[in-house]
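One structure is given below, encoded as structure tokens.
Removed: one protein chain of the complex. Kept in place: all other protein chains.
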Amino acid sequence: MTTTTAHSEGHPAADPGTASPCGYSLPLSPSGKASMLTPPPWHFSGEILMVDYRVDPDAARRFLPPGLGPGADPGAAAAVFATWQWCSEDGGELADPAVCRFSEFLILLSCAFEGRPMARCPFAWVDEPVPMMRGWVQGMPKQFGAIHHTRPVAVGRAGSRLAPGGRFDGALSVHGRRLVEASVTIEHSTERAPALHDVPLAHSLVFPQWVQSDAPPRTRLVASQVSGVEFSRIWSGPGQLSFLDGPVEDFGLLSPLEVSAGHVFAYGETLHGGRLLRES
Amino acid sequence: MTTTTAHSEGHPAADPGTASPCGYSLPLSPSGKASMLTPPPWHFSGEILMVDYRVDPDAARRFLPPGLGPGADPGAAAAVFATWQWCSEDGGELADPAVCRFSEFLILLSCAFEGRPMARCPFAWVDEPVPMMRGWVQGMPKQFGAIHHTRPVAVGRAGSRLAPGGRFDGALSVHGRRLVEASVTIEHSTERAPALHDVPLAHSLVFPQWVQSDAPPRTRLVASQVSGVEFSRIWSGPGQLSFLDGPVEDFGLLSPLEVSAGHVFAYGETLHGGRLLRES
Amino acid sequence: MTTTTAHSEGHPAADPGTASPCGYSLPLSPSGKASMLTPPPWHFSGEILMVDYRVDPDAARRFLPPGLGPGADPGAAAAVFATWQWCSEDGGELADPAVCRFSEFLILLSCAFEGRPMARCPFAWVDEPVPMMRGWVQGMPKQFGAIHHTRPVAVGRAGSRLAPGGRFDGALSVHGRRLVEASVTIEHSTERAPALHDVPLAHSLVFPQWVQSDAPPRTRLVASQVSGVEFSRIWSGPGQLSFLDGPVEDFGLLSPLEVSAGHVFAYGETLHGGRLLRES
Partner (left out) sequence: MTTTTAHSEGHPAADPGTASPCGYSLPLSPSGKASMLTPPPWHFSGEILMVDYRVDPDAARRFLPPGLGPGADPGAAAAVFATWQWCSEDGGELADPAVCRFSEFLILLSCAFEGRPMARCPFAWVDEPVPMMRGWVQGMPKQFGAIHHTRPVAVGRAGSRLAPGGRFDGALSVHGRRLVEASVTIEHSTERAPALHDVPLAHSLVFPQWVQSDAPPRTRLVASQVSGVEFSRIWSGPGQLSFLDGPVEDFGLLSPLEVSAGHVFAYGETLHGGRLLRES
């Protein structure tokens, strides 16, 4: 897995007076190190609160781009709250805790590409700018929101243990308006990963055109390539999920028709890049 | 343990047309329920990163109010990063994860009251308004800051396990300026609680006077009354701690002269109110 | 106008080894300069968006403490959005723009003390901690919120001029939930200050008790003492105001029954302290 950079850190330009500014992303700079983003791979370790639910299968289908079909379980969906630590290959970001943590909320829809089960993420929100921008590099539609979820506690009385009867809540607000509320009361644990959290994500690489052009914008369907997937034990039980009236257009199309199990677990992965599925 | 409220929720005023607005704190309102703060007890469950260090004993003494002496170990101090869940007696806040979590940084100085070991908190910062205001109710000098610390991870590569070699970092910024950076590399675990986290806190109840008065402002030295103290296993190892130049007056007086062990652990307590130690 | 401080900056303690930590407010420190708050007077210059409206007079009365009556116009109310610059007597804060600015939303109710027209502020929100804490010093029930309002523009097309037809909007969110939306379309200008912005504020000095005590908590009704009041020209026209369902108890009691004029203007004042009206 390699990444294209105008010139690498290991090979500084011979003549700094004439070299071009460079970097994996904007901002470009003489050394390339001012880049807002580091190149993949990126490691992630997260604490997850997830609620499985069902949407109108027709509504779900309208969010699937050409190439993706509804798969074996049309209408299966999930709402996922996560708090992540992340770092680049060298782990450097872990030394600055103001940089290496963020929270995320996303919706997953069950789908399939050429018969292979996958998940489509029609909406996602994070609370830090680097993960937002990195989402767009992948084709993942991350916006900015306020994401909160309670976490299991080991001692004291301000929260639930990771044990039967424990209750965990999540909430998403966007532009000062509450959009999603969720809750899980765990009953038992298992080693079986929740279905929609255990399939590849299929994203659409598309970015607004800025210069006038006769060519239509290119959209590429890509699958995220991950390694090192690890799940903790999965605690599950009845879930609750509500979508509130809010300012996000089309979001209500994916409102829960039925809510089933919720899950609390830890999850780790390393994200390497994207594999082209289809170009249109 | 009872708390004084103008009228309790259980006893609504007989005549709403003439009753006074009430509440445990501002804002006062007809039902008393608009109060920003709920009355104690308050439960806390937290994840802690703590670094023991030494300050100039003379500087520490200058932060101790009348009644508190330097105790058996003058100059012993600690820097503490914490992320808390909290709730009131009925646990209601846990259902709104946007409300029941906050992060905190504080300094502790070793001291004694009438020979009993205690800790004095000369500086504290939190990132939510309710805990800030609740700090002042207790005499704890909480201000607003940006507090971040890395957390142990159970899976994945973006962080350390709670195991020998694991490294955890903390950072405090105030008004957009980095003030404190800390790090702990854990080596072993113990059941012995860090000394300064296992003694009562002695705060000064003092609040600015607003109405002109001949009487000097009253300062009361109080000890926080807690119950249900619980520690997880304590992971410890070499610590690092730096104070950076910043805008907080007198903070540099408490800079580290020597840094010893750091600790990572979970902690729970219930806070009930204050016990008067001395009035001046 | 003087302010009580344990020892003033001009009179440092003779023996720093034995002096008590001091300050206008917490945190107390050797020099007294670590105090989160500076003593009054405080200067304020603000840009204001205000909507006059009417509440149920009975509901308004239930928010008035003993000593305040409904006055000549029971049910008159106002919703006020403001963005302030502030500084202490020496103006020092103006050199740090990260410190000297904040936004505020508040409700005003018409009332009277011994026949003199005054305003009561039952709810207020700000977006910075220093003004929040300073509110409580005055008896003003400031909490934390997200306050936004559009401002007149002098050039360009992204906003309205301060001229007939100009429209200005305000919004308040609390804990990620939209609570208030307001709008004013200005039609004409005047030199007559809006009634509720031109009378003294009557606050209740009350603070939660921390130490058990037989004595009931003391509540003092105080009037804010201001000087140097300045209004710009007042631009007025039809207003709109909506209260949305939100998490703030008793707030809905003050929902608009009728909305009249809105106003856009600049306002300055200096706040010196409080005058005792009544003790109970």
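Lettered A, B and C in written order, each chain numbered from 1.
By definition in this document, a residue touches a chain if its C-beta (ideal position, glycine included) is under 8 Å from a C-beta of that chain, and two chains touch if they have at least 3 such contacts.
Quantities reported herein were computed from a predicted structural model and do not represent experimental measurements.
Among the chains on display, the ones the left-out chain touches in the entire complex are A, B, C. Of the candidate positions C:52, C:250 or C:269, contact with the hidden chain is made by C:269. The hidden chain makes contact, of the residues A:117, A:200 or A:273, with A:273. Only one of A:41, A:122 or A:152 touches the absent chain when the whole complex is considered: A:122.
The missing chain, though absent from the display, is touched by one residue of B:92, B:176, B:216 or B:252; that residue is B:176. Between the chain not shown and the residues A:103, A:150, A:204 or A:236, the one that touches is A:204.
What subunit A contributes to its contact with the hidden chain is residues 2-4, 6, 16-17, 19-21, 24-31, 33-34, 36-37, 39, 58-59, 61-66, 96, 98-99, 122-124, 128-129, 132-133, 136-144, 175-176, 204-213, 216-217, 219-220, 222, 247-251, 253, 273-276.
Although one chain is not drawn, its touching partners on subunit B can still be listed: residues 146, 171, 173, 175-178. Panel shows subunit C; residues 43-46, 84-87, 91, 94-98, 100-101, 146, 148-151, 153-160, 167, 169-171, 173, 183, 228, 230-232, 266-270 of it touch the chain omitted from the view.
Convention: only the chains that are shown with their structure count from here on.
Two copies of one chain, subunit A and subunit C, touch each other, and the residues they use overlap strongly: the shared fraction of interface numbers exceeds half. One inter-chain figure worth recording: subunit A and subunit B are separated by 34 Å, centre to centre, where each centre is the mean of the chain's CA atoms. Averaging C-alpha coordinates per chain places the centre of subunit B 28 Å away from that of subunit C. Residue positions 175-176 of subunit C each touch two or more of the other chains.
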